[in-house]
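Here we show just some of the chains, and they stay where they sit in the whole.
Chain IDs A and B follow the sequence of writing; residue 1 opens each chain.
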Amino acid sequence: MTRAELVTLRRDLHQHPEPAWREFYTTARLVDELETRNLDAIYVGPEVLGGERRGVPDDNELSTWRARAREAGAREDVLERLSGGRTGVCAVIECGPGPTVGLRVDIDGLPITESTSDEHRPVSEGFRSEMDGHMHACGHDAHAAIGVGVLDAIIETTSPNNKDTQKRKDDVDIDGEASGDTEFTGTLKIFFQPGEEQIVGGKPMATSGRLDDIDVLFAVHVGLDHPSGEVVAGIDNFLAVSHFEAEFTGIPAHAGARPADGNNAVQAMATAVQNLYAIPRHTDGATRVNAGVVSGGTATNIIPEHAMIKGEVRGETTELMEYTESKATQVLESAATMHNCEVEITTAGRAPSAASDNMLADIVATVAKDADDIDSIIRSDDLGGSEDATFLMRRVQQHGGVAAYIGIGTDHPGGHHTDTFDVDEASIGHGVEILTNSIITAENKLQKSE
Amino acid sequence: MTRAELVTLRRDLHQHPEPAWREFYTTARLVDELETRNLDAIYVGPEVLGGERRGVPDDNELSTWRARAREAGAREDVLERLSGGRTGVCAVIECGPGPTVGLRVDIDGLPITESTSDEHRPVSEGFRSEMDGHMHACGHDAHAAIGVGVLDAIIETTSPNNKDTQKRKDDVDIDGEASGDTEFTGTLKIFFQPGEEQIVGGKPMATSGRLDDIDVLFAVHVGLDHPSGEVVAGIDNFLAVSHFEAEFTGIPAHAGARPADGNNAVQAMATAVQNLYAIPRHTDGATRVNAGVVSGGTATNIIPEHAMIKGEVRGETTELMEYTESKATQVLESAATMHNCEVEITTAGRAPSAASDNMLADIVATVAKDADDIDSIIRSDDLGGSEDATFLMRRVQQHGGVAAYIGIGTDHPGGHHTDTFDVDEASIGHGVEILTNSIITAENKLQKSE
């Protein structure tokens, strides 16, 4: 795919943002694209997900999104393979006897209503979200495009007769003489992962078995407040995260006639929210807490019987996350007791902390120095957020492999997770170039050292 | 209609509870029924509503409920008359030159999911709500049936040739000799009012012009913790009420990476809820406050940009309600400011306090003494809640008429506004008898005094 085609793909995905386990259109669109190549394997949905899944919506919700995907043009035969909302896909090419390298990109969107401002490029250039109330506000549309772009670039390095090879080599600006590392001679797997935003897709993919032979894993994120032209060679300090859902149940009553007969679930919830955000800061490092979605009650004149909080806690280490989680549980339970309510707390998604391996970060930093349009290289930076890529990274590291999480700067007008977020599409090309060359270099290096 | 037929009607309405301005099935069902009688007028929807309406749902919501009504068998020609959700109906019969008497009954349901317990009679006898998440949990289904029952009973008193007259007179047990008041010789209007629960239907109906010639107005409520066989001759101390909606708007941010960049609307909402319930009690009488419906946020990992509270304040007098309302406004605005959010507060429905006229309460008390199955008569009691019947009562009283709000006891297993609420259907007959005889007695008495 040319870079212009990658932009077209990205914009198509941008118009169809889908949340966790509802990436029907996205998966189908990617499968469609992948099938036009001569790949060694394409694993779809259930074939690339193992173990239990959290956060699966009910059948009704799944049907609604499946129908939307169908209307948007998704292929029926692919939709049928995504049983129970098992979305995502993995593309495989075997180019030689070398090590197996993986690239993980995430593909899901967010429940944000995209800006309608004319200054927002998706509006002015006509590719604003068509899924009302949902938006690619974190760049996963670009990630998916990068995944396809890297696949194509690797294919090209392995096709000496391909008339585009020389052109590509110029494009990606690898100095053949200097490195000699211009050809990929191992196996490549691109993982298009669903459900990152809700931290529910990483674990099933990590336990699918498809990662167990991976020697080198890259993951990538655009933006993160780094401008276009900047590369972060190895991101560390992923905050460990746990999502929770607390359902408060009280007793309803007529708010005018019998207020004291009720046990007010909304009062319990509000007390909990106030105290959740007030959990003490910890000396050992950063913690986070957020009551991201709340609701309660049915009518103005009824003392609310039900209320709920969907929230999350994070920590710079898994221990700090667990400290915050344990405090949060105590707050939720005491708030319920205070208002004579019951509370049921369930954990909805969880990811550990992780770190990039130096060996890969060194490769990325070196590769970036020679790359076009890259004028700033940061050796290491904190994510300051969470990512369930950590499940995949840890899986690979536990099997003796190495992993790194790469940042590709992009000018983004609005912040991540806001309604004016957008990417500088030039950074798709930067990502393809940096990752392709890093993959080749890592593969060659490992092969030599064996 | 026989009492058995009234029960059938009540159960049909019970299966189709509809909230404010969405009483499509209910209105159509009543019009259907009323058209089988030889009435002098039937005013439908827009013909019985004046002025502005609050709390009108959007077109989407109206379409959904209209479609449900259609599926449930509502007549298309009636639905067409209920433009923009203008529901409700008024039936008129003119029986002579006497005074004009009105009876107001309300017809809307509540957003409560009805119990599925086998001990709940609507379940065991097969007439549980078919409108998921909605329920007649306050007896308005019985009120509508009483309205039709009274209409029929009055028609009978005025049809000497009607072969059922004698039977009816026995039924309603009026001692002809003693009172001589067995015939209704004025005009009767039955008002089937929408939107009582949200306090939005009373005012438009009061200002429709249809009440301006009313000399005597009755309104009725079943239950209110009074058992079957008990009658409250005149209910007083309606709490004045005002419904409000507060929409908080902050700034979203990634909850892990940039928590301090957000202005958290859910924190503002929770702070407001805590302090709303803590508004100081007032020496001058009862006040109430309820944050009945709340919601906020879109995803666990986004600092919430939006949150809202739908709530209400009440007071034993209009002044006490306004005291509470003004405190509530201050709480809402300060909570927004505290968290750097904006808040927009709108008033969604409002009703004043009112009182029953002694002259009518005396009539009801006297009539009740001779009624079958009534073994307890309470001269006067407080409602302890609110009612937008007060708009109609005040309208009539301001034009020189008299009004009373009558309580008909009914054994109800669950409390009002709870999912096991149900009525003792015998009380439908009690209501028809007490109201019919009170209407006749009041009409006769006024005619003599003119």
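Here, contacts are C-beta pairs under 8 Å (C-beta built on N, C-alpha and C of every residue); 3 or more make two chains touch, one makes a residue touch a chain.
These numbers were taken from a predicted model, which means no experiment stands behind them.
Chemist: Looking at 2 placed copies, how big is the full complex in copies?
Modeler: Full complex, one repeated sequence, 4 copies overall.
Just so we're on the same page, only the chains that are shown with their structure count from here on.
Chemist: Nearest whole angstrom, what separates the Cα centre of chain A from the Cα centre of chain B?
Modeler: That pair's centroid distance is 50 Å.
Chemist: For the complex, which residues does chain B have touching chain A?
Modeler: Contacts found on chain B: 110-112, 197-198, 224-225, 239, 241, 243, 251-259, 261, 264, 266-267, 269-271, 273-274, 277, 288, 290-304, 307, 310-312, 314, 348, 383-386, 415-419.
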